[in-house]
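One protein chain is absent from this view; the other protein chains keep their places.
Showing subunit A:
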């Protein structure tokens, strides 16, 4: 592993491995426990493949009761647990630990209920994102958040990462489309949040769980909103001579009151890589390409296409093609959707970054990236969820050249620092995981981070769930419990003060 330091493996746990395996086998009989190294290889990394680690043991439960018993056992015996869905995390969220049980939720793969009048589906966490849409599309429905990994990633993983997709500008992220959860706490207690109704009573634990990267509880059931598919969708493919003009076009579209179903930007290197790969007909003489999709009733879509075409023209678009058929629309998207593998073709390895910036800072950030690219001597291609400011710089490197992974990681860290500096954030949708853990202090001071860790303490006071992820350093809960303000230390104020 490159510079990554994970929590030191606990020798006592390692020495009890046999006993732990036996205990898990008693809970999940049959093939549900994997403890042979060769078979555990399949789980040694997620989609951040630069990091690999065999777990202590892998367990694949099938019932909520088993999950509860496993967690209770681990809690009682102080054994760490790393939850895993499909393992497509790009931030190392599901990276195993040498001394931790890897709890794989893939056998929770059933759709439990589809309720069209209430427009919800109740599913197990191992169901894939696309699996939900597949189950309801014959009735004209779909599940809106659509990460590019949707064929593979699990809805439980989506909840843990608060995943987004190209349609999130209009339809929201996972957090906005999940109505209820069942989860198991590290103590083994089963808790239900929300359901088919809206806005649970009490604290918004559903909101806290979404995006908590497997550190707070294990999701065992998810209730999601399903939506009627828009009647039509059409896209425009617009080329610009500069990223400034493309960025201004995006701003003007929004200023006109239009929220497109999707609005994606690619820079020159990404356009070329994608075009060489899928031949989508992208213009090669432009600096920036926008794909703007409008969806809804046909009259609305046609009305908005006209408006957007005019806005693009006013912003000096050098080319503008409007899809005339479903096939053509899909071709526009083919290049964008294949951007990652396309970049994979022109470079042995790449790192996918994920910062978000205020949109107006785009040109400045792109310029900064070009300078960094020269400094590090590594190429970078950019795809960009333009509507919501979420940037995916792809850093090209070769892992076989000694030191190059480290260089790529440093480059990536500098890009994220730049994002934070202009008012943005470290990660828009891929999560902190192990990848951006050390960068958290760029965004948060110690008090901010401690308050987050205190949330962790309310759920998991022994820090057994997914340790080593998200936080640069986990203070013990007891340490954090101390108050900084002590009675009598603050001078008695002259009342009333202000």
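Convention: a contact is a pair of C-beta atoms (placed from the backbone, for glycine too) under 8 Å apart; a residue touches a chain by one contact, two chains touch by 3 or more; residues count from 1.
What we mean here is this: contacts and distances are computed from a predicted model.
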Hidden chain of the complex, named as in its UniProt record, picked from "Glutathione S-transferase", "Glycolate oxidase subunit GlcE", "Polar amino acid transport system permease protein" or "Cytochrome bc1 complex Rieske iron-sulfur subunit": "Glycolate oxidase subunit GlcE"
Given A:299, A:367 or A:401, the one touching the chain that is not displayed: A:299
Of A:118, A:242 or A:363, the one touching the omitted chain in the full complex: A:118
Which candidate, A:11, A:447 or A:478, sits in contact with the chain we can't see? A:447
Among A:234, A:329, A:385 or A:463, which residue is in touch with the absent chain? A:385
Options A:211, A:239 or A:467, residue touching the unrepresented chain: A:211
Check the options A:103, A:366 or A:457 and report the residue that touches the missing chain. A:457
Where does subunit A touch the missing chain, residue by residue? 115-120, 140-141, 161-162, 164, 168-169, 172-173, 175-176, 185, 189-193, 195-205, 207-208, 210-212, 216, 228-231, 251, 254-255, 257-259, 296-300, 303-304, 356-360, 385, 388-390, 423-432, 436, 440, 443-444, 447-452, 454-459, 470, 481, 483-490, 492-493, 495-498
